[in-house]
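Can you read through this structure? Questions will come right after.
Missing here is one protein chain; the remaining ones are kept as they sit in the complex.
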Amino acid sequence: SIATSAASGAELQREQHARSVLRETFLRCLLSMNNKKVRFHMHGKVKVEATFGASDIDVLNFQVSDLHTPIGVQKEALIRSQDVISFTVDE
Amino acid sequence: SWRSSAAPPSERPGERRGAEMKKLYGQDAAKILAMEAAMQLTFDRNCDLKQPKYWPVIPLKL
Partner (left out) sequence: MQGSWSLLGPLSWTGYINKQVNVTAGTDESHQGWLVTVDPVSASLVLVDFREDGGTSMEVVMGHAVENVTVLHEADEVTLDRLRTSVLSPATCSLDP
C-alpha cells in the first residue's frame, strides 16, 4: 500500500542519514590521526608503534611510517587491517 | 531485483558506484563520495611516493 511504502521510505531515509553521519565522523577521525603516533595492537599479542599516514576507504590497509618492529625500524610500511585488533592515538 | 542481474557491459564503473552510494547514503551520497575520493587519493599518492612494504610480510591472521 502507499502508506507502508511511504513508511519504509522514511525508514530508509533515517537509515541513510544515520549511515552518512557515522561514516563522515569515522572518516574525520581517521583524517585527524594523520602524522600522529599510533600504537597498533595486533593478533598474537604483537604491539608496534608507528606514525599514522592514511587508510584506504575500505579500511583494508593502513599506510604508516617509522614502524618500530621487534627487529628494527621499517621506514615505510603497510599494515593489513585483518592483522589489527585496535590502534590508539594519545593526545 | 535489478541488483541480481548482471550489469550491462556498457555501464561504467563510476556510475555503478554512484548508484550504490546513493542507495547507501541517500542525499549525502555526493558528500561522502567526495570525502572518500580525497582520502583514497592521499592513500594512493603516499603509496606511490613511499613504496611501503607489508609488515609483517606474512599475514598474522588469514
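Odds and ends about this structure:
We just call them A and B in the order they show up, numbering each chain from 1.
The rule we apply is simple: a contact is a pair of C-beta atoms (placed from the backbone, for glycine too) under 8 Å apart; a residue touches a chain by one contact, two chains touch by 3 or more.
Here the structure is a predicted model, which is why all the values come from computation and not from measurement.
In the full assembly, the chain not pictured is in contact with A, by the touch criterion defined above.
Here the missing chain is touched by one residue of A:33, A:50, A:64 or A:77, and it is A:33.
Counting the whole complex, the residues of chain A in touch with the unshown chain are 14-15, 18-19, 21-23, 25-26, 28-30, 32-33, 41, 43, 57-59, 81-82, 84-91.
One rule holds in what follows: only the chains that are shown with their structure count from here on.
Separating the CA-averaged centres of chain A and chain B is a span of 14 Å. Taken together, the chain A residues at the contact with chain B in this complex read 12-13, 16-17, 19-20, 23-24, 27, 30-31, 42-44, 46, 53-57, 61, 63-65, 67, 69, 74-80, 82-83. Chain B meets chain A in the complex at residues 24-29, 31-32, 35-36, 39-40, 42-43, 46-47, 50-56, 59-61.
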